[in-house]
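A single protein chain has been omitted; all remaining protein chains appear in their positions.
When the chains are written out, they are named A and B in that same order, and each has its own residue count from 1.
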Amino acid sequence: MKGMSLIVKTITNIVIGFIFIFGVYIILHGHLTPGGGFAGGVIIAGVFILKFLAFGSGAKSEKKSLNIASIFESIGGLLFIGIAISGLLLAGTFFLNFLPKGTPLHLLSAGIIPFCNIAISIKVGAGLFSIFLALAAMKYVMED
Amino acid sequence: MIELYLFLAFMIIAAIVATEIKDLLSAVISLGAVGFSVAIMFILIQAPDLAIVQIVIEVLTIVIFIAVISRTTHIDETIGKKLSSTHICAIVLYAFFTILFLIVMFRSLQEIPDFGNPIMKIASEYIKLGLPKTGGANIVADVILDFRALDTLGEATVLFTSVIGVVALMRKSGRKK
Partner (left out) sequence: MIVFASCIILFLIGLYAVVTKRNLIKIAIGFALIEYAINLLFAFVGFKRGALAPIITQLDTPHNFVDPIPQALVLTAIVIALGTTALMLTIIMRIYNRYKTFDIAEIRKLRG
């Protein structure tokens, strides 16, 4: 997959960090403000998609990125189920909010909800990024 | 609420353009216009969570559609061709189903509450108990990750399955003669 022009590359280098930080902010404040795991995960997937579209890459690095994205998606799914099962083991109910609630309207509150947000963001972001890699960047299909 | 009606009209016009235009790239961009007007309407009906998710997902949808079109062709060669008998049959079937559907929808729209006055029998409980029970200030996040977390687990499973399907279908191995 070919890269784009110099203007696009320079602008991408400038904005890419800000978009990533915005995605992390959306995830971590998911229980206080609009947003959450779904939106933040897709924004972080968008960072990597922007990088791939602007700079381009060879077939080898695409294969490697797909493998890494698959691993991260599995990690996200296992984290989410792990939180659910730890509720079952520690307190007796699947998906029980077993952590202390904290003071309302502060960052460290709401028990398991921030951790669920992080797990879902990893899962959704890695999944959508691997969909993009398989559909848009791979050269496999057009060879035959 | 005049702006809501304006965006609804814009959405319907863009949807008609998306289904009828000859160039597939223009059709996909019209689909994007529909999606973004849906996102703005989500803001107008006080659903900022939905608006954020809809905007980012819409961008990704357009990227995937354009990736497919740029690797195949972007002319819809079926428009303007002579109608075959199956096609006429499909249109007749569609007209019949539309009439049936409109009758059913008209009767069921009498049943659901008017626009702007929901019943909120369960929702009032969620709003009242959301902050004391879970500690989260965003009630939507409380509902999807605490009260109805199994729903989210099912969603994660569906997304996982579709990712597996896409990656497995685009592999080169497994197609050896």
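We adopt the following convention: contacts are C-beta pairs under 8 Å (C-beta built on N, C-alpha and C of every residue); 3 or more make two chains touch, one makes a residue touch a chain.
In this text the structure is predicted, and so the values were computed from the model without any measurement.
**Student:** Would you write out the residues of subunit A that touch the absent chain, in ascending order?
**Tutor:** 32-34, 38, 42, 104-105, 124, 127-128, 131, 134-135, 141-142, 144
**Student:** Name every residue on subunit B in touch with the hidden partner chain.
**Tutor:** 4-5, 8-9, 11-12, 15-16, 18-19, 24, 27-28, 31, 34-35, 38, 41-42, 45-50, 53-54, 57, 60-61, 64-65, 68-69, 71-73, 76-79, 81, 84, 86-87, 90-91, 93-94, 97-98, 101-102, 105, 109, 112-118, 120, 122-123, 126-128, 130-131, 137-140, 143-144, 148, 151-152, 155, 158-159, 161-163, 165-166, 169-170
Assume only the chains that are shown with their structure count from here on.
**Student:** Can you list the residues on subunit A that touch subunit B in the complex?
**Tutor:** 26, 30-39, 42-43, 45-46, 49, 53, 66, 70, 73, 77, 80-81, 84, 94-95, 97, 101-102, 104-105, 109-113, 116-117, 120, 123-124, 127-128, 130-132, 134-136, 138, 140-144
**Student:** Can you check the complex and tell me which residues of subunit B touch subunit A?
**Tutor:** 48-49, 51-53, 56-57, 59-60, 63-64, 67-68, 71, 131, 133-138, 140-142, 144-146, 149-150, 152-153, 156, 159-160, 162-163, 166-167, 170-172, 175
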